[in-house]
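Every protein chain but one is kept in place in this view of the complex.
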Amino acid sequence: MLTKIELLNHTFKSPILVASGTFGYGDEVAGLIDVNQLGGIITKSVTLEPREGNAPPRIAETSAGMLNSIGLANLGVEKYCHTKLPQLNKLETKVIINIAGFGIDDYVKTLQILENHDGNHAGYEINISCPNVKSGGMQFGVDAVMTESLTSEMRKHTNKLLILKLSPNVTKIEDIAMAAEAGGADMISAINTVVGMGINIHNRKPVLNTVFGGLSGPAIKPIALANVHKIYKAVSVPIIGIGGISTAEDVIEFIMAGADLVQVGTSNFKDPSIGLKITKGLEPLCKTLEVTNIHDLKGTLEYY
Amino acid sequence: MLTKIELLNHTFKSPILVASGTFGYGDEVAGLIDVNQLGGIITKSVTLEPREGNAPPRIAETSAGMLNSIGLANLGVEKYCHTKLPQLNKLETKVIINIAGFGIDDYVKTLQILENHDGNHAGYEINISCPNVKSGGMQFGVDAVMTESLTSEMRKHTNKLLILKLSPNVTKIEDIAMAAEAGGADMISAINTVVGMGINIHNRKPVLNTVFGGLSGPAIKPIALANVHKIYKAVSVPIIGIGGISTAEDVIEFIMAGADLVQVGTSNFKDPSIGLKITKGLEPLCKTLEVTNIHDLKGTLEYY
Amino acid sequence: MVNEVASVISNYEIASNYWQAILKAPEISRMAKPGQFINILPIKNWPKMMRRPMSIASNEHENISIIYKVVGEGTQYISDWKEGSKVDIIGPLGNTWPEFNDEYPILIGGGVGIAPILYLQDKFSSEGIKHHLIMGAKTGSEHFLEHSPDDGLLLTTDDGTIGIKGTVIRALEAIFHTPSDIRNYRICACGPSPMLNAIKQFASDYSIECFVALETMMACGFGICQGCSIEREQNSDAGSSYRKKYSLACIDGPVFQTNEIKNC
Partner (left out) sequence: MVNEVASVISNYEIASNYWQAILKAPEISRMAKPGQFINILPIKNWPKMMRRPMSIASNEHENISIIYKVVGEGTQYISDWKEGSKVDIIGPLGNTWPEFNDEYPILIGGGVGIAPILYLQDKFSSEGIKHHLIMGAKTGSEHFLEHSPDDGLLLTTDDGTIGIKGTVIRALEAIFHTPSDIRNYRICACGPSPMLNAIKQFASDYSIECFVALETMMACGFGICQGCSIEREQNSDAGSSYRKKYSLACIDGPVFQTNEIKNC
């Protein structure tokens, strides 16, 4: 089993997970791929209250990437527990529930409601890149102190995996990663989307209703890799690498930079079975690289 | 003259300038294009002392972009004044000299030496994205207080245009832009490259000798545009937009977002005459958009 | 919905800048209904992040077709497909037109919006159901059918080179100003937004049921990215709770009743 990963008492069939917001709840793609062959699925961000999301337009294409401002459209945690959790419980792969919020209370309440339902999910990924109403539109993800408080508060309420998902839109991501680790996070995942913008010059309006949105896709891979490597040098918890992954080679890059697992996001839209294709491609690559388990490649980057 | 720009007592033949480090000193491309038809040229960063630059490999390709860590290889300001300045003086387009340094003294001395030579150049672009030895490897470009001190110090020594070139690798670029404005900058240019990284999985080494490098090209255009628009909302000095520009439409996007001028960088490598091609493409676009001068499009973005 | 490797049977220009590609795609063909679309990877190394959605314009035996206009890089590559080329498509996607019982169909296609309309018309024709078909274009060279009012086929051109001069609204007016016994008209239309909004207005003025197939940016095409949102006139009961205010064009549509939605 070249690509099986044992991590924090969990077994992941492969290091390839699918990223929040890019694979729904695993049921929508049933006709296209067998979700159970993935290493895991991170579900679309759930919030305390249901959210309609932003007005259109919500997406746009860019060179080797896309912009989105979906606005965390989701059915709210109560309905999630009743309609999605039972389905997710049946999956034979790791399920990680992504939670978003607008203040510490929000996050904690959402977590508590999820904990009060029977769930087979392995843990939670905490999306701290949402605009935080309380601090005037700034984001949690850019403030180390807030990140630590949020993490330690959530830590009190769950024994499942607690994964903090970091934003790249900061001067020093290491500081945020260390805060999450200090707060008790089991893992760090990075990166969420990069702030970007586009303009439709003909109607003179932004390509996204919200003006600014999140850039994702291969365009941001070098940025993601740099962030993962910086985090790797700053913390000792495991890392999930995210950002622009579309090939098995990309996965190896992230692992060599310090990731234990990775998530594939935007590339799922172009090819819903990309996760499985990459998984297949990893085996021969591991052989070429002469390792008996892919995890042996973690952090093996050698400097010049 | 749809595309002529009058700005701060200077006349730019078009809003299209070529970015520092991507067009040399204007003489290398003589066989390929007529530099004098450009709106202007920003020369490769010059430093107080000559610099050999970083060990290879220094560049790598990425999706719709490239990584570089040239390491400010340049001949030093003294030699620059003797060999490059006389040539640059002959150009019939705006010349802006880009200065880099590692401490305030460095920058100021370099500026003073340039001021002591006869130069027709319109001004200086100050690259504040270099690692700053004094504050432990962090960059000027990420610190508002330092940016203001540097700007006001340099302001004392020149009456030519003083343009601060900002780094996107910060949490709030607005803060840095306001600091530059407060320090007396005539203009802001943005963005410099985005921190990125790549790994050659076969030799397990980074694709750049320096591990981290700067990402440029169309991949970063949405990031650049977001930064320019944020700066536009924060300051009132003119702005030069930079990042991933490769078409006339891109230029209009930057101008609508708030830029007065733009610079074309990486795209020059693929097509050294891209600047002139874009300039040609601007005329019909201005007509379609029904403006008598392209500058009328500045900041005309309408929100939803 | 399946991800199928189709093979190109033919691909040529049927009118000025209007192309038709016929694809052998047995799986998709078996499942497809009028109004549905496929999501296309234009070439193997497609450097952009999104496939290109195209309505199914016909479906016979194992072959489906698309009718498209070359407007950018993706459609440029599609027009380069050669007979025998293998192409990666996902489909069938989206919903379908409403069931017709005794409603009298007026079908309207503007520009390449004709594609999903032709597939619907095929169905009516094969079932012998009487209907009107209006096709609008800028100029005559963009039409690939004959103006034949007696058979219910009305062409319009902005410049009057073929058929009725003016927009499809002129053809609609012509139908409604002609005395007739028919009372239960129902419009099904696809085309550029301004045309659809005009039809929506017309239908509302004349109190006619009206359905349109919409085009939006789509990243996934099957309900995951939530990028293809359409603002509703009133909240929906159907769908998930986060699809009350906005519907998703790729799974709740592309066909919508005009009074459900704010804008076409």
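Lettered A, B and C in written order, each chain numbered from 1.
In this text, contacts are C-beta pairs under 8 Å (C-beta built on N, C-alpha and C of every residue); 3 or more make two chains touch, one makes a residue touch a chain.
Note that the structure is a prediction, hence the values are computed from the model and not measured.
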Checklist entry - Which shown chains does the chain we cannot see touch? => result B, C
Item to check | Sole residue of B:A64, B:L88, B:V211 or B:I252 that reaches the chain not shown, by the stated touch rule | outcome: B:A64
Checklist entry - What is the set of chain C residues that contact the non-displayed chain in the whole complex? => result 45, 47, 73
Next on the checklist: For chain B, which positions touch the chain that isn't shown here?
Outcome noted: 21-24, 28-29, 31-32, 50-66, 68, 70, 73-76, 79, 217-218, 266-273
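Following the convention adopted for this analysis, only the chains that are shown with their structure count from here on.
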Checklist outcome for this item: Drop chain A from consideration and the touch-connected groups become B | C
Checklist entry - Which chain is the middle one, judged by CA centres? => result A
Checklist outcome for this item: Per the C-alpha means, the centres of chain A and chain B lie apart by a whole-Å value of 34
Checklist outcome for this item: Within chain B, the set of residues that touch 2 or more other chains is 63-64
Checklist entry - Residue numbers in chain C touching 2 or more other chains? => result 47
